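All protein chains but one are shown in place.
Chain nomenclature is as follows: A and B, assigned in order of appearance, with residue numbering initiated at 1 for each chain independently.
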Amino acid sequence: MTLSEVVAATGGELRGADPAAAVTGLAALQNAGPEHVSFLANPRYRKYLKTTRAAAVILAPENADSCPVPVIISLNPQLAYAAVAALFAPREPRHLGIHPTAWVSDTAEVATDAWIGPQAAIEDGAVIEGGVFVGPHCVIGKGAVIGAQTRLVARVTVCHGVRLGRRVVVHPGAVIGSDGFGFAKDGQRWIKIPQLGSVRIGDDVEIGANTSIDRGALEDTVIEDGVILDNQIQVGHNVFIGAHTAAAGCVGICGSARIGRRCSLGGGAGINGHLEIVDDVHITGMSMVSNSITEPGVYSSGLSVEPNRLWNKISARLRRLDELFKRVSALEKKMPKDALD
Amino acid sequence: MTLSEVVAATGGELRGADPAAAVTGLAALQNAGPEHVSFLANPRYRKYLKTTRAAAVILAPENADSCPVPVIISLNPQLAYAAVAALFAPREPRHLGIHPTAWVSDTAEVATDAWIGPQAAIEDGAVIEGGVFVGPHCVIGKGAVIGAQTRLVARVTVCHGVRLGRRVVVHPGAVIGSDGFGFAKDGQRWIKIPQLGSVRIGDDVEIGANTSIDRGALEDTVIEDGVILDNQIQVGHNVFIGAHTAAAGCVGICGSARIGRRCSLGGGAGINGHLEIVDDVHITGMSMVSNSITEPGVYSSGLSVEPNRLWNKISARLRRLDELFKRVSALEKKMPKDALD
Partner (left out) sequence: MTLSEVVAATGGELRGADPAAAVTGLAALQNAGPEHVSFLANPRYRKYLKTTRAAAVILAPENADSCPVPVIISLNPQLAYAAVAALFAPREPRHLGIHPTAWVSDTAEVATDAWIGPQAAIEDGAVIEGGVFVGPHCVIGKGAVIGAQTRLVARVTVCHGVRLGRRVVVHPGAVIGSDGFGFAKDGQRWIKIPQLGSVRIGDDVEIGANTSIDRGALEDTVIEDGVILDNQIQVGHNVFIGAHTAAAGCVGICGSARIGRRCSLGGGAGINGHLEIVDDVHITGMSMVSNSITEPGVYSSGLSVEPNRLWNKISARLRRLDELFKRVSALEKKMPKDALD
C-alpha cells in the first residue's frame, strides 16, 4: 500500500514523505520500522515519539514538530488510526449460504446472502436478514430477528423473540435475552416471575465476549443505537441504555436502571436498579451508583491501592470515623473562648 | 381471559369491576391500557397509580383507596403478579425425544418424555430424567444426572458427575462443575491439584446466564434447594449455599465459603473463602465479606459515587486518616485543663 492511500483513508495531510512510498502495515511507535505507519493518540505514548522509526506517524498538529520522521497531520488521530487499521485488516472471503453442519428450522427465514456457520442452530420463525454472518455454534431462538449486516462472531446465544439491529457485532459467549432475575417471595421460597418482555438492540451496537443481557419482565430491555459494551458485562431486565453510551468490562447494571446517552461506565462499575442517570454522565472504574444522577459530569467512588500495612491502618481508622467527628466536636466546644479570633 | 380467571390465579379479591370483563395481558402501571391488568408491588412506582388506565390493579389493601380504577386486593402483590404473569406466559408446545442433530452416547439414559434439543451432546453414562428440557447446544458430561422437570434453556455445560435436582432452571452460558482453582506452589511454579469432588444442586434452583460453579476439591460444592443465582456469578470449589439464598449478578464467592439459608448477596458482592455466614444475613451491593458473620442482619461496605472532584479530595484525605487521628489525640492532650467540664 502507498502512503498516499493511507493518507486518503485518514483525511489528513502528509508532510515530509513521498506519497508514493510503500508501507506494509501499522505498528506502535516503539515497534514500528520504516515499512510501518504509526500513530500518536494517547499522550502516555508521546515518550516513544522521538525515537520512532516509522515511515510516517499520524498525529495532531501540535505534536508534528516533535516528530523525527514524516507525519500525517490529523485533527482526530485516534479516528485516523481506526481508518488505517481498517485498511490493513485482512479481507474475509464473503460467506454465503448455510454450512452443512448447521441446523435451520423449516420455518426460519434466512436471506440468500446471509451466512450460517458450522453447527449453528436457527430455531422456528427466526429471521436472518441480508448480509448477516452467523458464526459457528451460534443459537438463534424462536422468532428472533437479526438485522442486516450484523455479525455474530461465534457461539452467541440470542434467545427467543430478541431483535438485533443492523451492523451489530456480538462476540463469543454473549447471551442476549436470558430471563431477568425476577422472583416473588412466598414465605421463605422464591417463586419465579415469568419474564414476558424481550430485548431490543439498536443499530451499530457492539456486545463483548461473555456479556449477558436479560430480557424484560413485561416491557423490553432496550439498548439504543451505537452503544458499545465490553466483555463480562451484566445487563439486568428492563434496563435502558441510551445511544452511544460505552460500558467497559465487568460492569453490572441492575434491573430497570435507565442510563442516558453518551455516558461511559468504567470497568467494574456497578449501577443499582430502578434509578435514572441523565445523558453525558461518566462513572469511573469500580464505582457504585446507588441513586439517580441528575447532572452531567464525572462521578467516582473507587479507591486505589495503598501498601497493605498502611491500608489496614486506614481501614481500621475508618471504622472509628464517627467517633473522631464526635471528638472533634467536643474539642471545638471545649476550646477556650479567648482562643477564638 | 376474564378478570375472574385472573383473580382466581392471584387468590385475591376483585373490587369495582365486572369479573366477566376480558383482559389480554399484563402491563406496568404507566403503560397499561383498559385491556391490561397491572400491579403495584414496588413503592417506587406508586406515583404512576393515580393516572393508570389499567382494567384492574393488583395491590395491597392499603393502596386500594388511591387507585382510580378497579383493584385486585392481595396481601402479597408481587406473588400475585407472578401468578398472573404465569397465566399470560406463552405455552410452549411440549417437546419429546431427541433432535436429529443431537448426539447422545449409547450409555446415556434419557427418559422417554425428556427433550434433547438441536446439537446437544449427552456423554457416556449421563442420566436425563423425566420431563427434562435440554435446550440447543447443551453439553452433559459423563455420569451427570439431570433431575426431573429441569430446564436447561440453551448452551449450558454440566460437567462430569454433577447432579442437578428437580425443576432446576439453568440459563445459557452457565457452567456447572468446572475444576476448582486449586494449585500448590513448587518454587515459583503452580502445580494443579486434581479436583476430585463434584457439584450437587438441589431442587427448584435457578442459575443465571454465564454463571460458573466449580466442582469441589475432595468433597462436593453444594447448592441447596430453592437457591437463586443471577448472571455472571462465580462460585468457587467446596462452597456451600444454604436453601433459599439469593445472589444478584456479578457476585463472587471464593472457595470453601459456607453461606447460610435465606441470605441475600447484593450485586457485585465478594465473599472471601474459608469463612462462614450464618442464616438470614443480607449483604448489600459491592460489599466485601472478609471474615465470618455470626449474627443475622444487614451488612455493607460499598461506597456510592460523589462528583469526581469531591471524591478525589475525599480519597486523598482518607490516605491521611491515621495522621488525623494522631493530630486529634495531640489536641486532646494539649487542651488546657480548665477547658474540661
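Assume a residue touches a chain if its C-beta (ideal position, glycine included) is under 8 Å from a C-beta of that chain, and two chains touch if they have at least 3 such contacts.
Keep in mind that this is a model prediction, so the values were computed, not measured.
Colleague: Thinking of the whole complex, not just what is shown, which of A:Leu26, A:Ala108 or A:Val158 touches the missing chain?
Modeller: Touches the omitted chain: A:Leu26.
Colleague: With the missing chain put back, which residues of subunit A would touch it? List them for me.
Modeller: With respect to the unshown chain, the touching residues of subunit A are 25-28, 31, 41-42, 44, 76, 78-79, 81-82, 85-86, 88-89, 99, 101, 117-119, 136-137, 153-155, 169, 171-173, 204, 206, 208-210, 226, 228, 230-232, 243-244, 246, 248-250, 261-262, 267-268, 285-286, 302-309, 311-312, 315, 318-319, 321-322, 324-325, 328, 331-332, 335-336, 338-341.
Colleague: Give me the subunit B residues in contact with the hidden chain, please.
Modeller: Output for subunit B: 103, 119, 121, 123, 137, 139, 141, 155, 157, 159, 173, 175, 178-179, 181-186, 188-194, 196, 210-212, 214, 217-219, 232-234, 236, 250, 252, 254, 268, 270, 272, 274, 283-284, 287-291, 293, 297-301, 303-304, 306, 310, 313-314, 317-318, 320-321, 324, 327-328, 331, 334-336.
Heads up, the rule we're going with is that only the chains that are shown with their structure count from here on.
Colleague: Starting from the mean Cα coordinates of subunit A and subunit B, work out the distance between those two points in Å.
Modeller: 25
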